[in-house]
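One chain of protein is taken out of this complex; the other chains stay put.
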Amino acid sequence: MKSESDLLRIENLGISFSMLGGRLQVVKGANLRVLPGKVTALVGESGSGKSVISQSVMGILPNTAKVTGKILFTDPIDGRSTDILQLSRDGPEIRALRGSRMAKIFQEPMTSLSPLHTVGNQISEVLAIHTDATKDERRAKTEEMLGLVGFAKPSRTYDMYPFELSGGMRQRAMIAMALICRPALLIADEPTTALDVTIQAQILELLRDLQHKLNMAMLLITHDLGVVANMADEVVVIYHGEIMEAGPVEAIYRRPQHPYLKGLMAAVPHFDMKPGERLKALREVPVNSNTLWAKKKQIENAPEILLSVRDLVKAYGIRKSGLFGKQDKTLVKAVDGISFDIRRGECLGLVGESGSGKTTVSKILMRAITPDSGSVTFDDGRGKIDVLKAQGDELMELRTRIQMVFQDPVSSLSPRMTVQNILSEPLEIHGLGDNAYRLEKVRALMQAIGLDQRYLNRYPHSFSGGQRQRIGIARALALGPQLLICDEPVSALDVSVQAQILNLLKDLQKELGLTYLFISHNLAVVDYMADRIAVMCGGRIVEIAPREIILRDPVHPYTRSLLAAVPFPDLDRPLDFETLKMGGASDQHSWGAQFAGDGDSETLAPADLGGGHLVLAHRNADARELRSW
Amino acid sequence: ADRDIEPEYLAEQLRARSLPPLSQRLPKRPRIVRLKQMGRTPGQYGGTVRTIIGSAKDIRFMTIYGYARLIGYDERLVFQPDILEGFQSENDTVFTFTLREGHKWSDGSPFTVDDFRYWWEDVLLNKDLTPGGGSMVLRVDGNLPRFEVLDEWTIRYSWDKPNPDFLPNLAGPQPLVLVGPSAYLKQFHKDYQDQFRLSALMQEQRVKKWADLHIKMSRTYRPENPKLPTLDPWRNTTAPPAEQFIFERNPFFHRVDENGRQLPYIDRFVLNVSSSSIIPAKTGAGESDLQATGIDFADYTFLKDAEDRYPVKVDLWKMTRGSRVAILPNLNCGDDVWRGLFRDVRVRRALSLAIDRHEINMAVFYGLGVPSADTLLPESPLFKPEYANAWIDHDTERANALLDEAGLQNRDADGIRLLPDGRLAEITIETPGESSVDTDVLELVTDHWRKIGIALFIRTSQRDIFRSRAMGGRIMMSIWYGMDNGVATADMNPGQLAPTMDDQLQWPLWGMHYLSHGSQGKAADLPEAIALTELLGRWQRSAHMAERTEIWQQMLAIYTQQVFSIGLVNGTLQPIVRTSRLQNVPEKGLYGFDPTCYLGIYMPDTFWLSGEQV
Amino acid sequence: MLRYILWRIAAMIPTLLVISALVFTIIELPPGNFFESQIAELRAQGETVNLQEIEELRHQYGFDRPPVLRYFHWLGGMLQGDFGYSFEYQLPVSEVVGERMWLTILVSFVTILFTWVIAFPIGMYSATHQYSWSDYGLTLFGLLGIAIPNFMLALILMYFANIWFGTSIGHLMDQKFLGEPMSWEKARSILSHLWIPVIIVGTAGTAGMIRRLRANLLDELQKQYVMTARAKGLHPFRTLVKYPLRMALNFFVSDIGSILPSIISGAEITAIVLSLETTGPMLIKALQSQDMYLAGSFLMFLALLTVIGVLISDIALAFLDPRIRLQGRSTK
Partner (left out) sequence: MTAPLPPPGAPLQHYVSTAPFDPMSIEAMTDAQAKIHLASQARLMWWKFKRHKLALASGIFLLVLYGMIIIAEFLAPYNLHTRNVDFIHSPPQRVHLFHDGKFVGPFVYGRQMKLDMESLKRIYTNDRNDVQPLRFFCRGDSYRFWGLIEGNVHLVCPAKDGQMFLLGTDRLGRDVLSRIIYGARISLTIGLIGITISFVLGIVIGGLAGYHGGLFDLLVQRVIEVLQSLPSLPLWMALAAIMPVTWSPILIYFGITIILGMLDWTGLARSVRSKLLSLREEDYVLAAQLMGAKSGRIIGRHLVPGFMSHLIATATISIPGMILGETALSFLGLGLRPPITSWGILLTEARSVSVIAFYPWLLFPMIPVILVILAFNFLGDGLRDAADPYR
């Protein structure tokens, strides 16, 4: 199918927001196009206007935004072009396009779903709007779609509420919603940030599939240059609302010219970095950690193990649908007997399948979720604290020593507080300093995360995804904790800003002896950050080992498939979708007898392979047997 | 010819022979009302008259309006036999009553001396039914009369000493009951009904004692039992609770007009229950055919205006209260200083003199009332101008002088007098505040009294706690109506001028003392009050018109000279609204509860509806 | 859920007991009792009362016994379905109420309906057309309803309805239908009178609903999930109804418990002014004349309504928001 025209043609697009004290021009004269059946990738710095452009294409910008220019959408079915900006805001013409001819995967899947409706309801609604399908057909189609995006039990997922899903699951639900009507244009705003690499690969495969079968075009917004390399036909690089470089993917990857693009390419973390090598951020912000925190006195002969976790179990009951349905007794174990230690000053990386319980574990450590059983002990030399039982002052003290960066930056920021208030709040809570001190501190934090001071008086909703994520990090750092739990802290950041933040975290670790639990799907990032890495699957830690070992010499089949699914920002190392396709990585039956638990967790136990390398396997399997698999 | 004088309303029943013809329904000698002589026109039968009442309890107005009494007043307040064919009183000690032969209850059962006997022997003397032993009126020095049946139509009540209250009570709005329909009532009486049926009836009426059953079924003042035979012109047909009560003509009523037509002319009275606040509005919208209660002088303009829109006519009658508003200093007030002052006649006189009654009359009553002390109206044969004019001049100077004399000569910087103990002379007047007239008047009085250095504060409190507060001496002064009966004759009890009741707000404790025969309250200790009580006693023992008149005059003189109650304005007007089709409603009349029974003495049974509007 | 409901129903029993004690206290609080107010009232008319008879009655109804005993007597009676005796009407309470109860329910029901039918569209319109002239206009209209005291509005409407449409003053029907069995004519008459109280009582509540709905919707309209819904191509109205409105309903649902009682008691004064044949004026009168069993039973009935309303409201709340239903307390 050869088309004579562009599917989407954005000409001279300008977008500004009205703010107190004047207009804020965020997109300046952008030109952009998407060919039918092709993928145009839009990459750029966090806050450069990518999401805003995608919103303007859908015509769903907030009221405060003003748009100039032209956005021409040519429907391949009848070849009619419409200028979307000319259509009335929620008129029938644009509504006919939205959802059915063009669809969008929102950057923040966590908050883009209504908390009051089931996932299935929200997805099948698209069908209800644009097709004549009956209720049953809609359900069938929706479940099929949910299956396609990697849900193991679609019919169960259909009746679940968004808050019952993990971050990655919500993102997949969002994807299912966008794809269900098979749109001609898919706008994917960071579609795979919350997904582990195996599922990411599965999703990318699905998108390619649709692209080929249905001639679907895609405007792909992503920070992951590896994904771009694997998916895109054309690439547009945007910086501060202006297009810096554009061209076919070949040209961009092989002959990057603009300094910004070159900087981006250089900032990508890769697996073969030497120990101690720093990422090259575009802007290196020299952080004087002393202005941030007075150096804490190192405690003499502090124990080596800072946090010790034993046999955590957390199960959620499965709900029968309906108000009066009795609580079913069958439980889903989100966390199933997890034990690990975090040493002082180290960074423990936690990777794993989407929905494997990473967030749950981290929240348990924070006392945000009460586990069904297990214990957590915190000991920084000033006495052991039983985290799960701490009360009163002890708990308060704990709160200053352990902090967390939330996976979902949007919902974790109070929508009615300005950034300044958000950042100074922890200080206020713990009664640190006076107003002037706090303000100074807030400024230092803002600088550390690379946000300008002028943002201080803005509310969270007016930030880009990446900016919000950084605010979350800054808040967690404000109190100068000893242990920082980072749940996907950099997923929404472009590689250069990501490099900046990662370097910051590394510096803090070095200078202040900060300890991290670092959850991420980006294995390269984990590789860069972590000293040891734990791999989770299905609520259990399947493998844990120092970073060099696990990446060079993975034993567990799940770890292996993870590594195999990492996309590289290199046109010469494309993902092998064919092999990846074979069976889900987390499907125990493809694992081999040594590792599969036969549904009975009792039969499995960590096997020590030496050098701190543990892997979950049958009790009677010996090390050699495991390695040889 | 008989056809003509039968009401159309009864035609059906007459045809069905469920009702005998008129001649058999009337007593042999019915009471003939000579309308022409009264200056009215004989009328025709028929029609329904609607009126509005403020609560279901107010169906008692029909007993008052109907005004069928053993003995009643005529328009000049002279006793007239009504249900009785005749009566005789010997020195107010022996009363002989003659019944009308052939008189029947509204259910057609004969009305005989047995009904009197039943009531006397089986009701009044029955300890269960009348645990208190009967009304005070029946007892002279604690003794009940002898009751005798002289013959088939004659009975007699006799006391050893005069009972001057007897007849006025029979003629009053809430009459003393001496008779009941025994044939009907016996079924509720333990002595006449077998236990089994009685308890069945008690069950049905949900009462616990047979006495309650009897009391409930025989209540005449509030005619709630539609089955209870009556002698009134109209009988109730609706059992409460209801929003509308329908009274229909009593086919056995004992009065006829000069043309032989049986009264009442009007077939049906419909009483609608409305909240009292919208009675004026409804009346003004032509929704009432005859309305006297629930409307006030203040509504006159509005009602008058309705004459243009609806076929209604508004008349103004004169109210019979001794004073429309009176200020009552509590001589039993708990504050020693104030009690002393109030008992000082100079203070009371000064307070009275300070009031500008003319202004009040003009502002509140359009100048249509008469500034007067709290005393009788000129309509009363006992009236003398000096009573009405006692201490009512607006004379601030004299008032000031009197107060100075009474020991209140010291004033503070604002000119408010100081009490002997140094407090400010601040009087708090309490009012139930139900009508804005009270508060309006008080606003004016506040200014008047300010000029004599008395500060006045108004406080409103609920009516039911009013009484107990007054009794407890916690009310200094109150505002209320003046004398209930401003058109009294010498035959009527002058008790209202002496401490006789606990709700006389100028001396509640003394009143209680009298009422309870000395067991509660306090004995009056002011010579003038004692004198009043003694005079009252003399009146009660006296059987002679002249003596009674003289006692009345003395009491009136003391009462007004002593200014026990500071009357302001009397002779104020009461609007009476009627549909213009309604005939025979006098344009002028005296309006009051006792003795004129609202409309009662003007005989609403003689009112009739003309075809065309006049 | 079912267990929760059963549990809640069981919890209603002690609540109602406490309420009954409070109700009893409230009726007992004012000094004096029915007989004294009765005496006062009769005397005010110039009538006489037989004190001994009153004394007898006082004894009969136990007013010479301590209040605690009377309370238990009353409570015991109610449990057996005996609601006591109305002194004023001299009838058992259950007989006094009669047709009034149905008319009250009718008026309240229509009023609630009226409020919703008016408030929801206007609230939604105002929220989506914030600061348009129509928003201001409708706001003004709604506010007039609460700015004018009910009794004033009642008088004004009543007066002009009479002058312009010849509607008879006050009441729920033409007087000729009083006490009649239901008929077409009577129903028509009721309808032609009903609008006045409904407007009066309704407008008072409507403005509150409109303003609160508008405020809540304005908050929700900005949320991300609304954008998602728009991106699906959902009709703006459907979007509004399905997502923000449902969120905004939270406040509304939590209020259900007090709707009925507040409508009933809010209508009391209107009912008095308009002399409606509803229970309101009866209750007030009973309270004023201290007809305590009548008042007490009324109040208990209102309390029962409230308690049931609160239950419904709680269930509806859980139904409305799965977070309350499912997550509740899991994080704590």
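Lettered A, B and C in written order, each chain numbered from 1.
Please note the rule applied: a residue touches a chain if its C-beta (ideal position, glycine included) is under 8 Å from a C-beta of that chain, and two chains touch if they have at least 3 such contacts.
The shown structure was predicted, so the numbers you read here are calculated from the model rather than taken from an experiment.
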- Message: Using the touch definition from the header, name the shown chains in contact with the chain that isn't displayed.
- Response: A, B, C
- Of C:Leu57, C:Met101 or C:Ile148, which sits in contact with the chain we cannot see? C:Ile148
- Message: Using the document's definition of touch, tell me which of C:Met124, C:Leu287 or C:Ile315 contacts the absent chain.
- Response: C:Leu287
- In the whole complex, of A:Thr64, A:Thr134, A:Thr370 or A:Thr603, the residue touching the missing chain would be A:Thr64
- Task: Mind listing the chain C residues that contact the chain we can't see here?
- Result: 11, 14-15, 18-19, 22-23, 25-27, 29-31, 139-140, 143-144, 146-152, 155-156, 158-159, 207-208, 211-212, 214-216, 218-219, 222, 250-251, 253-255, 257-258, 261-262, 264-265, 268-269, 272, 283-284, 287-288, 295, 299, 302-303, 306-307, 310, 313, 317, 321, 323-324, 327-329, 331-332
- Message: Need a quick check: the contact residues on chain B for the chain that isn't drawn.
- Response: 277-278, 280-281, 284, 298-302, 304-305, 359, 362-363, 366-368, 432-434, 436, 439-440, 443-444, 446-447, 458-462, 465, 469, 474
- Message: For chain A, which positions touch the chain that isn't shown here?
- Response: 3-6, 9, 11-12, 19-22, 28-33, 35, 62, 64, 74, 115, 163, 234, 236, 239-240, 242-248, 251-252, 255, 257-260, 263, 282-283, 363, 366-368, 395-396, 399-400, 403-404, 406, 408, 411-418, 420-421, 425-426, 429-430, 452-457, 459-462, 475, 479
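Quick note on the criterion: only the chains that are shown with their structure count from here on.
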- Message: With centres defined as the mean C-alpha position, give me the chain A-chain B separation in Å.
- Response: 91
- For the pair chain A and chain C, the C-alpha centroid-to-centroid distance in angstrom is 52
- Item | Interchain centroid distance [CA atoms averaged], chain B/chain C, Å | 40
- Indicate the residues of chain A shared as contacts by at least two other chains. none
- Message: Two-or-more-chain contact residues of chain C, please, as numbers and ranges.
- Response: none
- Message: Could you list, by residue number, the parts of chain B that touch chain C in their complex?
- Response: 50, 55-57, 131-133, 135, 173-174, 206, 212, 216, 224, 238, 240-244, 270, 272-275, 277-278, 281-282, 285, 287, 432, 462-468, 484, 503, 515, 593-594
- Touching residues on chain C, where the partner in the complex is chain B: 30-32, 36-37, 39-41, 43-48, 50-53, 56, 60, 88-92, 95-96, 98, 155, 158-159, 162, 168-171, 175, 178-179, 272-275, 277, 281, 285, 288, 290
- Provide the residue numbers of chain A that touch chain C in the complex, in ascending order. 55, 58, 60, 62, 90, 94-100, 103-104, 106, 108, 111-118, 122, 125-126, 129-130, 161, 163-164, 177, 319, 323-326, 368-370, 410, 461
